[in-house]
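This view holds just a subset of the chains, kept in their places.
Every chain is named by a letter (A, B and C) in the order it is written, and numbering of its residues begins at 1.
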Amino acid sequence: MNDSKPLVTSETRLRVRYAETDQMGVVYHANYFVWFEVGRVELMRELGVSYREMEQEGCMIAVVDVRCRYKSPARYDDELVVRTQLKNVRETLVHFSYELVRASDGTLLAEAETTHIVIDNEMKVSSLPEKYAGVFRRAAGKQ
Amino acid sequence: MNDSKPLVTSETRLRVRYAETDQMGVVYHANYFVWFEVGRVELMRELGVSYREMEQEGCMIAVVDVRCRYKSPARYDDELVVRTQLKNVRETLVHFSYELVRASDGTLLAEAETTHIVIDNEMKVSSLPEKYAGVFRRAAGKQ
Amino acid sequence: MNDSKPLVTSETRLRVRYAETDQMGVVYHANYFVWFEVGRVELMRELGVSYREMEQEGCMIAVVDVRCRYKSPARYDDELVVRTQLKNVRETLVHFSYELVRASDGTLLAEAETTHIVIDNEMKVSSLPEKYAGVFRRAAGKQ
């Protein structure tokens, strides 16, 4: 990876649902990954790519690696912002990063990365079609 | 429906997961339906029917109506018993009922019913194949 | 219940998340209740009531009965509208109804009702404080 910087940062707002809390009174940790998925899909939409259509064409990006560092708890009814970036794109891999921020005061709640492998309808590794790869590389500042 | 009684009651044990609680300190209400699904699948397994294989053969039972009455809250780490019965089987409909009980003291936590329509791979309404329908009718005491 | 009509209908938009789908290719049925909860909270917010603050004051509305009829499946990335109404309010009970509609074409996807009991911090049944009860009764057209 060279030292290029992602050129696009998508910001998605969402509000914490009661269902997402646990008895500790904060959001259950696994649910953050659902929000990152929302951020990922909205970043693609901003780039003109519908993940729904991509999947219908037989091109899926399956999660192969995730990492999250939790800094401060998200709480019920909080308004949150997911800031998503494309960090890197290779022939068969796509790499995203995320910052989760509380909207009211900008507090950083979590930082995360996810790595995805491109697969086809039979779950076989395949190359990202150039019409997506080009868009993704530009958003990642790789071109 | 005549006054026949279900002949088979399946009992499935499960333990409440932390993820299933909410900040009220009890299990979030929607999660009970996940347990009823577990009970339903285990009842079928006891009848010799693998729902996984049924689906692979292109026969699915999609939920069309659910009802649940919550009597007493399920709590984190509780051991629970789901008692599932087949209430009725018709050409394209299957009807289950459930009792959720706390294992330690037999307290009834919830009662529920779900109705399912039989569909094929294209999500079109279809008839339940006789190899399943016969087994289901007998379990429901309809034969 | 007399034949009064709810005066307030809240409309909340949401988009189906990938996490909410199952391998049938549609949204898993239990997840609809999470959306109804979102609708309920947004209806209260429109009435000037923050459910978060209500809970912090020790007044919770716990689900005691739910019912849902599924008409047509919600799918990944669909934009949905939850139309929520307060159907009835009594001293210790609150009753909501919901219609779930696909935004793009207005198709009715589901209809539901939930009944809630008012409880305090110790999970004891209690009366809905008049500051909420009055607002809720007016929204339900009961005054």
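By our rule, contacts are C-beta pairs under 8 Å (C-beta built on N, C-alpha and C of every residue); 3 or more make two chains touch, one makes a residue touch a chain.
All values reported here derive from a predicted model rather than from experimental measurement.
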| item | value |
| --- | --- |
| Subunit number of the complete homomer, 3 shown here | 4 |
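Please note the rule applied: only the chains that are shown with their structure count from here on.
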| item | value |
| --- | --- |
| Chain whose averaged C-alpha position falls nearest the assembly-wide average | C |
| Same or different residue numbers at the chain A/chain C copy interface, by half rule | same |
| Intercentroid distance (Cα basis), chain B paired with chain A, Å | 35 |
| Interchain centroid distance [CA atoms averaged], chain A/chain C, Å | 29 |
| Numbers and ranges of chain C residues touching at least 2 other chains | 34, 37 |
| Complex interface listing, chain A residues touching chain C | 15, 17-19, 34, 37-38, 41, 50-52, 76-77 |
| Touching residues (chain side chain B, partner chain A) in the complex | 18-19, 21-26, 28, 30, 76 |
| List of chain B residues in touch with chain C within their complex | 24, 26, 29-31, 33-34, 37, 55, 60, 62-70, 73, 123 |
